[in-house]
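What follows is one structure encoded as C-alpha cells, with my remarks underneath.
Note that one protein chain is taken out, while the other chains of the complex remain in position.
Each chain carries a letter (A, B, C, D and E) given by its place in the written order, and its residues are counted from 1.
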Amino acid sequence: MTEYALILISTVLVNNFVLVKFLGLCPFMGVSRKVETATGMGLATTFVLTLSSVCSYLVNEYLLAPLGLEYLRTIAFILVIAAVVQFTEMVVHKTSPLLYNVLGIFLPLITTNCAVLGVALLNVQEAHGFIESALYGLGAAVGFSLVLVLFASIRERVAVADVPLPFKGNAIALITAGLMSLGFMGFIGLVK
Amino acid sequence: MSDISYREINANGFWHNNPGLVQLLGLCPLLAISGTVVNALGLGLATTLTLVASNVTVSLIRHWVRPEIRIPVFVLIIASVVTAIELAMNAFFHELYLILGIFIPLIVTNCAIIGRAEAFASKQPIPKALADGLAMGLGFTCVLVALGALREAVGHGTLLADAHLMFGEAARGFGLTLFEEYRGFLLALLPPGAFIALGLLIALKNIIDARLQKRQPAHAAVPVEAAV
Amino acid sequence: MHFRTQTSPHMTPAHNVGQVMRRVLYALVPGTLAMAWYFGWGVLINVALAVVLAVGLEALMLVLRRRPVIPTLSDYSAVVTGWLFALALPPLTPWWVTLVGVGFAIVVAKHLYGGLGYNPFNPAMVGYVVVLLSFPREMTLWLPPMPLSEVSFGPMQALAAIFLGQLPPGLTWDAITTATPLDLMKTELGRNLTITEIRDNPLFGDFSGKGWEWIGNWFLLGGIALLFMRVITWHIPVAVLGGLAVTAGLFWIVDPDAYASPAFHVFSGAAILGAFFIATDPVSASTTPMGRILYGLGIGVLIYVIRTWGNYPDAVAFAVLLMNMAAPTIDHYTRPRVFGQKPPRRENGGTP
Amino acid sequence: MLAATLAISTLAAVFGLLLGYSAVRFRVESDPVVDQIDALLPQTQCGQCSYAGCRPYAEAIAAGEADINRCPPGGEATVLALADLLGRDPKPVEGETKPPSVAIIDEQVCIGCTLCIQACPVDAILGAAKQMHTVIESECTGCELCIEPCPVDCIYMVPIAPDISTWKWPFPAGETQSADREAVSS
Amino acid sequence: MTEQAHKLHRFHGGLHLPRHKEESTRDPVLPMRIPARLIVPLRQHIGESAEACVAPGDRVNKGQLIGRCDTYVGAAVHAPTSGRVVEIADHPVPHPSGLSAPCVVIEPDGRESWGESRLPPIEDYLDADPVSLRNRIREAGIVGLGGAAFPSAVKITPRPGQTLDCLVINGAECEPYITCDDSLMRTHARGVIEGIRILMQALKPRCCLIGIEDHMSGAIAAMRDALGGDEAHGIRIVPIPSLYPAGGERQLIQVLTGREVPSQGLPADIGIVCQNVGTAYAIYRAVAHGEPLISRIITVTGKGVQHPRNLEVLIGTPIADLVAAAEGYTDEVSRLIMGGPMMGFALQSDAIPVVKGTNCILAASHEDVAPPGPVMPCIRCGQCAEVCPAQLLPQQLYWFARAKDFDKAQDYSLFDCIECGCCAYVCPSNIPLVQYYRFAKNEIWAQERERRKADIARERHEFRQARLEQEEREKAERLARKKAALAAKQDDTADDPKKAAIQAALERAKARKAAQEAEQMSAEKADKEPSG
Partner (left out) sequence: MMRNIIISGVLLALFGVVGTALVAFVYQGTAERIAANIEAATLSSLHDILSHEAYDNDILADSVLLSHELLGGRDLRAYRARLGGEPVAAVFTVVAPGGYSGPIRLLVGIRVDGTLDGVRVVSHRETPGLGDEIEVGRSDWILSFDGRSLLDPFYDRWAVRRDGGVFDQFTGATITPRAVVTAVRDALIYFESHRDIVFAPLPDAQPVDAAPAEDAQTGAVQTEALMEASPRE
C-alpha cells in the first residue's frame, strides 16, 4: 500500500513529469491559455495516459517479451498510443465539437505527448507490474493535469499584467514554468 | 501555400516558424538535453535525421493514407526511423547514447516531427518536404545548441566539454573553459534554469524581430503600412 | 463657470502604496535587530546590501522599461523585497550571493512580469530559492547564535568576510559554522537519534533553537503590529502557523521521540517571519478570505512535510512558492457569496 | 525477423480495423463553430476582411485559413471575443478602424440610378428607378459599399453622433507605470 | 414609549466617512426666488424621454404639462412656474458626459399662476382606491427623489402574484455633505408622514419602516412628533447606525429587515418597496394638493460656496442661480459635483439646470476633494473586498475590466456593483475602480446593442441573398423558357409540345447543375486545407 502511495507522490510531486522530468511540455505550453481548456486537456490526457500505460504494459508483457522483441518497444507502444488517441479524438469530435476546436491540433498531439510514450517506456525500465503501471500512468497524468491547470490560471493572470513587450506571450510563460519548477524543487527528497 | 519557395522554407525553419522558438514544439528534448553543447548537438542531429527521413517518407505516401489512420501511419514511420537511429547510436556512440537515454526513443514523440508531417510534408512534394525537414531540423538543432551553450557556459563555465562523446577520443581537448575559478551556477543546469533560459532566448528573438521590423520600412515602404 | 471633471468618488483619504510598505518596514525592525543581536553585524550588512541592490536594480529596470523612476521607487516595495531576502541569508553570506538573489528577485520575479503588483511569485522567495539551489555551500554557513559562539565579529571583520571572503586570521569556515537547529534536528533524526538525545545539543533552547526562539518572538511582535495597522488580515498568519502546528502536533502525539514538537516547528527557522511577512505578500497571495485560509493552511502543511521528509530543513520559501502557484486557482474556487446570491456561484467551466 | 514483422503488423492491422470502424461510427457532418464565429462578427458585410461578407470570413476562420484580426468594423472587441472562443492569442486589428457611421444620400444630387440599391448588402436604401433615394438610417451598417457605385458621388458617410443613451464611460487613464506603454525593445 | 427596540442587522463592509453635514444645516431651508430662465429637460428619469407638448412661444401655467410620456416606464414633465416657452432645443443636461439633450426653456413671468393646471386634490386620500392614487402619482410626474429617478408609479404598481410585505422609507441620507432629506424631515415631517400613509394606502403593506441615520436627531425628533411616537398607523421610525452606504436600497433593506434583495432582482421580489422620504413628500403634495413635481429641496454645500445651505428650488433652475443663492463661490472652489462626493458626478459648467433627481450641489474646494495620489498598480491587498457592501471582489472586477474580459467580469457579478465607491475610497493604489466598472458596464451594453443590430443586419443580408438567388433562378428559368420557345419556333416540329417540354426540362436541369457546380467549387475553395 505504502509503495503505491509513494508511486503517486513521486510522480505527481517529486518527479513531476512536466516540471522535473521534462515530458509533455508541448501541450503544457500550448493548451494553457485558458483554465477551461487546460482542464479539458488535463482530463483528456489523464484518460489517454492511464489507458495507454496499461495497454502498453500488456503489449510488452504478453507480446514483445515472450517473442524477445524488446527492441521493437518504441514502435509497438507508439502504435498503441496512436490508436488510443485517434479513437479518443473521434469520440470528442463527435460529442463536443467546441472542445474539439479548442483542443485543436493538440488532440492528435497527445499522441506525440512525450509523457505518454515516456510513461510506457519508463514502466518497462523500472520493471513495473500491472497495478504499478496503471498507478504510474495515473500519477503522471494527475501531475500533468495539476500543473497544467495551475499554470493556466497563472497565465490568465499574467496575460493582463504589464509584461515588457519582448517577454509577452511565450517567453514569460516559459519563465513562469521555470519558477513553478523552482517551487517543485522543494519536493526533492520526499521519496528517497 | 502550395508554391512556397525554398527561401521561405529556410526562413521558416530557422527563424519565422522555428519549432523551438516560435511553434514551441519539441520542447521536451529541447529542455531536457540542453545541459551541455555536446548533448544538444547529438540530439539535434539525431532529430534532424529523423525529421528529414520522416518528411520524405510521409510526402512519398501522402496520396495513399486515409485520414482516419493518418496519425498512426505517420508515427509508425517515425517510430521505425527512430528505432533504427537509436540502434545505430547505441552501436556507434554508446556513451552519448547513455546520456541521451530515454530521449532518443522519445524523438518519436517530438511534437515538431509529427507536426511537420501533418502540416507540411503530407501536402508537399518530396523535394520541398526534404528541404523543410532539413530546415526545421537544423533550426531546431540551432536552438538546442544555443540553449546548450547558454546553460553550459552559465552553469559550468565551459563550452563543448566532453566533446569526445561525439567526435571520438581525438576531440577530448576541444572543451573550452571560459572562466577559471568559476564556481558554477547550478540553477542553469537544473530544470528551472532550462525553462528560464529558453524564455530568455525567445525574448531575445522578439527583441531582434522588433528591431528588424523597425528597420523594415526603410527598405520596403509600401506593404508595411497596413501592418502598422 | 467651467470646471474640470473627474470620476467619483470625489473624496479619498491620502494614502498610497508607499505607506503600506513603510509600515511593513517598521514592523520588521524589532525582529531584524534581534537577529543582529544574536548573529552579529553580518545581518545588518546583508540587509543594507540587499536593500541597496534591490533599489538600484529596480531603478535600472524602470529606466530600461522607460517607466517613471522616482514615483515607482517611492512605493518602497523593492526595499521590502531586499530586506526580506536578506533576512533569509546566513549572517556572513558573500556579497555575490546577495547580488544574484536580489537580481533574480527584482529582475526576473518582479519586473519581467511588469513590476509591482503583477508578479505571481513572491520575489524575495524566488531570489532565496535560486541562491539556495545554486550555492548550497554558502547558504549553509550559519554561525552559532551569540551565547554559543566563541568568536565575535566586529563590523569590519563582518565586512571583510562578506566582501572579500576573508576570515580573521586563525579561523576557518569549518570551525566557525554550525548547523541550524532545524538542520540538526533533521540530520540527527536521520541517524536515528531520538528527540530527547538531540535536544541535549547546546544549540537548543527552551522549545526551539537558542536565540532563534527570541528572534521569532520579536518578529511576532512586528507581525501583530501589522495586524493592528490593518496592513494584513489575520487569515494568513493564523492559517500558516495553525496548519504547521496542527500537523506537527498530530505526528508529535503519535511519536514524540521521532517527531519534533509543534512549538519547536513554530519557533524555528523562518516560520513566524514567513507567516506574518512573507506569506502575506498581498501580490502573490490569495485574496479572498476563504482563499487566504486555504492558502495559509497549505503553506503550513507544506512547511511541515518538506521539513520532515524533504531535503530542505527550513521549507518556508518552497512552501510559499508552491502556494503562490496555487493562489490564482484557489481564488477562482473560493469566491465569496455575492450579496443577494444564494449559493456561492461556481464558474460554469470550473469543473466540467 | 519474421516474428517481428508479424507481431507488429498484426497489431497494426487490428488498430487499423478499429480506427476504420470508428471513423465510420463517429462521422461528423457539419461544423457548428462557423455559426458561433459568425455570431461574433458585426455583420457589416463590408468585405474589408477580404472575404465576400461576414459569413465567408467566419468559414475561413473556422477552416484555419484566416486570422482573427481582419475585421476592422468589429474592432478590438471582436478580436478579443474570437480569441476567447478559439483559444488563440489576440492581435491588433489589421486595417483602419473608423468611428461607426451611416450613409447619407444627398437627395438634391441623386439621379435615381439604383446602383446603390444593388450594392447595399442589407437593403437599407429605399427608392425606385429615376426616383430620389434615401438611406434608412437605422438599417444602414455603414459598410460604404454604396459609395463606390454612385455615378454622381452623392453619398456621404457621416459618423453617428454620440448621444446620452449611447454615451460610454471612457477607459480610465492608466497607472503611472503604463503612462508610457511603448515597447522596451526599441 | 418603552417598546422593544427594532432588531437591526448589518451589511457587509461599508465605511465610516467624515460627515460634513453641519455646514449646510445651520440655517433653515430657503425658498429660492424664481430664476430668470428655467431649463427643463424632457428626460429626467429612467426610461423613455418625454415628448414636448408645447411649442416655442406658448404661454404656460405653473404646473402645466409640457412633456408627455406615454410609455409605461416614464414620467411626465410639468412647467415649474408660469411664463413663456422660448425654445425647445438641445441644452447641456446633468449627465457625466456633459452632452446635451432636448429641454424646454421657459421665461418665467413671475406671476406663479396655476391657471387651470392644478390637479384636483384628493381629499380623502386615506380611503381612496389604490388605482386612482397610482394614476395621480403618474400624472404628477413623480420619480424617485433618492437618486435613481425611477418613475414612482411603476414602482408602486404591484406585479401579478406578488404580495407586498413591507414598505421601507429611506431617510438614511448616508452620503457626506447631503442634508436635503434631513431638512425636509425637519421642516415638513407631517407631509412626509402623510405621504407615507398615502403610499401605504396604495400598496397595502403589512408594515412600514422608516430608516434614519442615528446622527440626524433633529429629523428623528420631528418625525416622531409628526407620527406621534415611534410607532403609529403601522409605521415605525428606526434609527440606524451611520455607515456608508446604509442608504443604498439593498443595504437599508438588509439593515431593517435582515433580508437580501436577490442579485439581479428587485426589492419587490422579497415583498418590499423602498421609497425616499422626498418621494413620499412629493406624493403627498400631488395627492393632497394636486401639485405635480415641480420643485424640491436641494443642498448647496462645500467649501466652494460662501454660505452652504438647503434651498427649495424649482426644477430647471440653472446651478449658477443656486450658487448665487448660497452667496456665490469662494476662491477655493475647484470642482462642481452633482450629488454627494461618493457617488455624484462632476459637472463641466454651472449653466446646467437641476432636475428632479438632484439632491445636492457640492462646490468642492481643493482641500475637500484632494486629488488622489498617483495611480499605482493593484497590489491585491484586498481592502476593497473588505469594504464592498455588495460582497464583490472589486480587484477581480478591476482586472477583468482592465483586460476588457467582460464575460469574466459578468461572471464575477459586475452588475451587482452599486457603484458606491467604497472600494475606490480605500484603495491604497488610488485606482479609479468605479470608473472601470462603469466603463465595463457601458461596453457590455454597447456590445448588446451592437449584437442586436448585427442580428438584424444578418437577417436582412440573408434575406437579400435569398431574394437575389430567387431572382437569379427566375431569370435563368425565364431565359430557358424563352430559348426553348425560340427553338421550338424555329424547329419544324414546333407544335410538338412534348418535345418543347423536354427541351425546357433539359435546360432547367442544366442550369441547376451549373449552379450546383459553382456552389461546390466555392465550397471547395473554402475547404482548402488550413495553412501551416
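Some notes on this structure:
Definition applied: a residue touches a chain if its C-beta (ideal position, glycine included) is under 8 Å from a C-beta of that chain, and two chains touch if they have at least 3 such contacts.
No experiment lies behind these values; they were computed from the predicted model shown.
The absent chain, not drawn in this view, touches the displayed chains A, B, C, D throughout the complex.
Only one of the listed residues, B:9, B:25, B:46 or B:100, touches the absent chain: B:100.
Of C:149, C:177, C:201 or C:217, it is C:177 that touches the chain left out of the display. Listed for chain B, the residues touching the missing chain in the whole complex are 32-33, 35, 64-66, 68-69, 72-73, 76-77, 79-80, 83-84, 87-88, 90-92, 94-95, 98-103, 184, 186, 189-191, 194. The chain not shown here touches chain C at positions 133-137, 140-141, 173-174, 177, 187, 190-191, 311. With the whole complex as reference, residues 1, 4-5, 7-17, 19-21, 23-24 of chain D touch the missing chain.
Quick note on the criterion: only the chains that are shown with their structure count from here on.
A separation of 37 Å divides the Cα centre of chain B from that of chain D. One finds 33 Å separating the Cα centroids of chain A and chain C. Shown for chain A are the residues that touch two or more other chains, namely 72, 75, 79, 82-83, 86, 90, 157, 162, 164-167, 172, 175, 179, 182, 184-185. Contact with two or more other chains is made by residues 7, 65, 71, 108, 114-116, 118, 130, 133 of chain C.
Residues 31, 33-34, 37, 59, 63-64, 67-69, 72, 75-76, 79-80, 82-83, 86-87, 90-91, 93-94, 97-98, 101-102, 104, 162, 164-166, 169 of chain A are the ones touching chain D in the complex.
By the touch rule above, chain D contacts chain B in their complex via residues 12, 15-16, 19-20, 22-23, 94-95, 183, 185-186.
By the touch criterion stated above, chain A contacts chain E in their complex at residues 157, 159-160, 162.
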